[in-house]
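Just one protein chain is left out here, and the rest sit where they should.
Chains: A and B, in written order; residue numbering restarts at 1 for each.
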Amino acid sequence: MQETANNLEAKRSIGWMGLSRGHKARPLEWLIEKGIFLVAISAILVVFLIFLFVLREAWPIFSGKANSAAARKVIPADQIDKLTPAQLQAYLELTPDEFNKKDKETLKLLMEVKEEAGKEAVPDKDEALNTTEWKYILKPYAWTGYSKPEYIWQPISNIKKYNIIPLIIGSLKTTLVALLFSVPLSIAAAIYVSQLANPKVKEWVKPAIEMLSGIPSVVMGVFALLVLATFLQTIFHYNSRLNALVAGVALGLAIVPVIFSIAEDALTSVPRSYVQAALAVGSSKWQAAWQVVLPAALPGVFAAVILGFGRAIGETMIVLLASGNASIMSASIFDSTRSITSTIAAELAEAVFGGHHYGMLFMIGTLLFGVTFVSNLMGEYIMYRLKSRLEGKQK
Amino acid sequence: MSHSNQQFKRKTFDFSSWFFTVLTGAATYLIVSILAVILLNVLISGLPRFSWRFLTGGTERDMFSVANAGVWPMIVGTSIRVFVMTLMVVPVGVITAIYLTEYASSISFLTRVIRGAVNNLAGVPSIVFGLFGLGFFISYVGKGLDHVFYAGGESHWGKPAVIWAALTLAVMTLPVVIVATEESLRSIQPGLREASLALGATKLQTIFKIVVPQAMPGILTGAILAIGRAAGEVAPILFTGVAYYMADLPHSLNDLFMDLGFHTFILASQSPNIEQTKPILYSTVLTLLLLTFGLNFIAVLVRGRMRAARRSVH
Partner (left out) sequence: MTDTPLKTVISRPGATSAAGDHRDLIHVRDLSLYYGASKALKNISISLKGNLVTAFIGPSGCGKSTFLRCFNRMNDLIDHVKITGLIEIGGQDINHREVDVIELRKKVGMVFQRSNPFPKSIFENIAYGLRLHGMKAKSEVEGVVEQSLKASALWDEVKDRLHSSALGLSGGQQQRLCIARAIAIKPEILLMDEPASALDPIATSKIEELILELKRDFTIVIVTHNMQQAARISDYTAFFYIGELIEYDSTVKVFTNPGRKQTEDYVTGRFG
């Protein structure tokens, strides 16, 4: 009897610990936690949506649905009733808003104007071409007035030419100059700061270089436009003041902090014991840095260059201000050049909403996104592997 | 300098170390001096026209005339877009970071994919965010709102506006806030969470009473860095809401706005006479730099204080 009494008392004193309550005891908290989950999921969803929505606007180009020829063929005004509203809108190159606001009379008037203009226009052998097809986008073509096949990006003209090769070359040219300028400089600086300089120097040099990344790119562009262009012209004596070299050097300056910090991070994460071991067998400080630390951190340096590449090829304002923006097919860095980014920035405002030019700009934006995404992924992955390897060794 | 002499080493002059230290040092100081040149250039050319009147004055339609130049509308526009962005990005970023560190399983494949995507987002070109803003916020969300509320009528939301520019920037700076918050959440010693839970606190109580207050400096740094980055960006707002010229300040969230960075771009690229525009261009640049550097400087200070505080804890 005594035994059972004791047991009962024990039960009572410990309580029922909220039996049959569980999380239902705190509905508010349950709700808040669901809220947290919801917000986080939507934020993450937006991250994944970015690609989707850029691609969505570019889809007519990718799927081959866009047709630039449709707008050019003249349709007599009295055939207005035979066209569907969508066809009419495309024909008159109007945005849906503009189209909805106009009554039928106005639309007919516009068609008449277009018909008149069509009569006056010089006939062009390329009129019926759909220039948004991939063969015109990627391959050279002998356009009217040109004697041989050429790569031309010329969306504002009678025959809209959308060859993206000049833009790709323009982007690669400026990026290459930027890398040639910034890679040696920032890696040398990273070696100096992480291995050779005394700690006091490191303390102020590192933030100073990182401060460079705090300069907005439009400011760097202005500096390139006003100061760097003049400075480089007096050295190299080229003709066009704004060119791939000016843009590239300014771009290089902008990515110096990116390459520097990642390379410095990789070099610093090489265990100190490596250096001490090298010094112990009689290497000089430089030999230790060059023969021991740099090889160990080499993947990190490589990652730094890849991430720098991604940053440079996606940079807009510097190139827009300092490259001259002429889409010339040329290998020379002293020629004015036009990149993918500056093309989007300069032309999207004047492209007809939802039209093929608009789609084309989203298409090159998608390409740009793809390229930077892959290069970022590679860079991050290499860096991740390196860090886990070095940290693994340290243990 | 004879190295062939393999006697017991006396302290010989180590030429290669000296040479390469000088070489790499020169590269380092070249970078630093270019930074100095840029800053001095802006400061010297920008200061003469930089005045209270310039900061608080409006501008005329002819923005390139030096006489009446002012940047007040641009300061207001930039501040509004950054403010609205902050209101969006900080709560969402912090909550997402809380979810990722406190709730999501740290070893699940999905969490790793999400982390990778967030990190990668930080490297996506800003112009692509501009395209996204146009493609998603304006032509999808905005037009959708118009369709629902003003069927067939004028567009109220499906057009460039300060809200869309701010949201675009919020998406762009989301990784900055998430990464900074996650980092500071993870640096809190797990013992504190355990202690709180062992006292019978719920997870939510532990997060809001113990974890988040501890992570506050990190969250603040992330927010300031995000603001600093967004304030100077031009590419994402080009098609999402910036105006070349407005006679009036923006009144509502679906108005256009003028912007310091964009104004700088206009002055530099559209001026009929660049030599004449130069002084006000430089003063505008100076204003922009003061704004962004000021914010970055605050972030550095906060981070420094946070680290000092943390050192004293351990």
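Everything below uses one rule, namely that a residue touches a chain if its C-beta (ideal position, glycine included) is under 8 Å from a C-beta of that chain, and two chains touch if they have at least 3 such contacts.
A quick note: this is a predicted structure, and the numbers were derived from the prediction, not measured.
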item	value
Contact residue for the chain not shown (choose from B:S106, B:S187 or B:Q270)	B:S106
Absent-chain contact - pick from B:V37, B:I210, B:A243 or B:I274	B:I210
Residue among B:A198, B:A247 or B:A308 that touches the chain left out of view	B:A198
For chain B, residues in touch with the removed chain	105-107, 189, 191-202, 205, 209-210, 214, 312-313
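The rule is short, and it goes like this: only the chains that are shown with their structure count from here on.
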item	value
Length of the line joining the C-alpha centres of chain A and chain B, rounded to whole Å	16
Chain A residues within the chain B interface of the complex	26, 29, 32-33, 36-37, 39-40, 42-44, 46-50, 53-54, 56-57, 97, 100, 184-186, 188-189, 191-193, 196-197, 205, 207-209, 211-212, 214-223, 225-227, 253, 256, 260, 282, 284-287, 289-290, 307, 310-311, 313-317, 320-321, 341, 344-345, 348-349, 353-354, 361-362, 365, 368-369, 372-373, 375-377, 379-380
Sites on chain B touched by chain A in the complex	9, 14, 16-17, 19-21, 23-25, 27-28, 30-32, 34-35, 37-38, 41-42, 91-93, 95-96, 98-100, 103, 114, 116-121, 123-132, 134-136, 139-140, 152, 154-155, 158, 171, 174, 178, 202-205, 228, 231-235, 238-239, 261-262, 264-265, 268-269, 274, 278, 281, 285, 288-289, 292-293, 296, 300
